[in-house]
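All protein chains but one are shown in place.
In this document, chain identifiers A, B and C correspond to the written order of the chains, with residue numbering beginning at 1 in each.
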């Protein structure tokens, strides 16, 4: 399943866990996350991805932004690799894979019980709240993003 | 189970359906609403209740309010009477049962497939956004609420 | 707002935290739990209540049950006492307040940041999966429930 398929090899989890450029968030799975198939519904994976993305942006990038701009998500792709089950928890690792003129691409891995449950890729675009058009990343935001940059081949 | 238990008798559904003081909202049940027991998770009932409450407040009461006040929910009680299933839809009827100094009490019935799935009662309190304290209902809001007032014994 | 209003006095949180009859679950709030008012949506409170109830039943009562019976929720009442905010976490304490012929009543308190965010009461009914009618609580389940019984006036 494309680039992300090639990205994860057995020792990638250990590498991500020890890489300071990967930010980790923890989520606790809820009974309300289950579905009629008895496992955690696939839409919860997108909730976990969002927790990780919002944490990265809110803690590292947004504090550098001027007023009047904000990030929106333009694309999200999730590769589902294992079921998640209730009760349980999940950890989501998020890092930046590409810094564009107005966008940041991020990659993520979701772990549960030491196992890889999913990988994902997302593109976040900086928007001007007045014009509702993409805004160029300010230099300070670009520098903050570079500190978390970890290319797919890293 | 209290007042709402006594409230619903067989012909109450018909009465509510034909009563202009009852506002109806429709929701479509989603696969993501199911849980590991195979039916719609009970937390979705509170989502349906919210759809009905927000519709009543947004369409009938909020347009009469001055700036600087807003409603919060202080209490929600749901009596579950039948399971909901996917695929399916639900209709929620909402009316006002009591007009307090700073609050509105509403009652609701959730129908699906012609059957009563739940009843609920909620208390919404008007808050002052500056002081974060309850604000008295303005006269115009009170009059708008009176048009939807349908006492439990109605 | 009724019995639960009277129930919580300033030192009740400390009492609950140190009472072995109160089972605690932890939830991590998610960005997806927020709503257009900027805080955690009220329906998430019912999700937290469910996490606590399911944990109590699954860990303490269900292991004592024979095949062919299961609990359903018959009533849920939540008193909202403070907003919850993202990012943040919540702890839900759950105990049993009444043991009926076929039902268990539970009470809950939701804490976040050391503050009481909500209290709730719920009634769970044991059902026979064949007849779909309430089933009497078996003696072993009754004894397991009695170990967690903490009357409202306790």
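Everything that follows uses one rule, which is that a residue touches a chain if its C-beta (ideal position, glycine included) is under 8 Å from a C-beta of that chain, and two chains touch if they have at least 3 such contacts.
Since this is a predicted model, take the numbers as computed values, not measurements.
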Among shown chains, those touching the left-out chain: A, B, C
Sole residue of B:20, B:87 or B:114 that reaches the chain not shown, by the stated touch rule: B:87
For chain C, residues in touch with the removed chain: 31-32, 34-36, 38-39, 41, 43, 86
Interface with the unshown chain - residue positions in chain B: 26-28, 30-32, 47, 50-51, 54-55, 58, 87
Residue numbers in chain A that touch the chain omitted from display: 1, 37, 41-43, 46-47, 50, 70, 72-80, 123
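Please note the rule applied: only the chains that are shown with their structure count from here on.
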Distance-to-centre winner among chains (Cα means, whole assembly as reference): C
Rotation angle (°) superposing Cα atoms of chain B on chain C, nearest 5: 180
Where chain B and chain C are represented by their mean Cα positions, the distance between them in whole Å: 23
Chain A and chain B: spacing of chain centres that average the CA atoms, whole Å: 37
In chain C, residues with contacts to at least two other chains: 47, 50
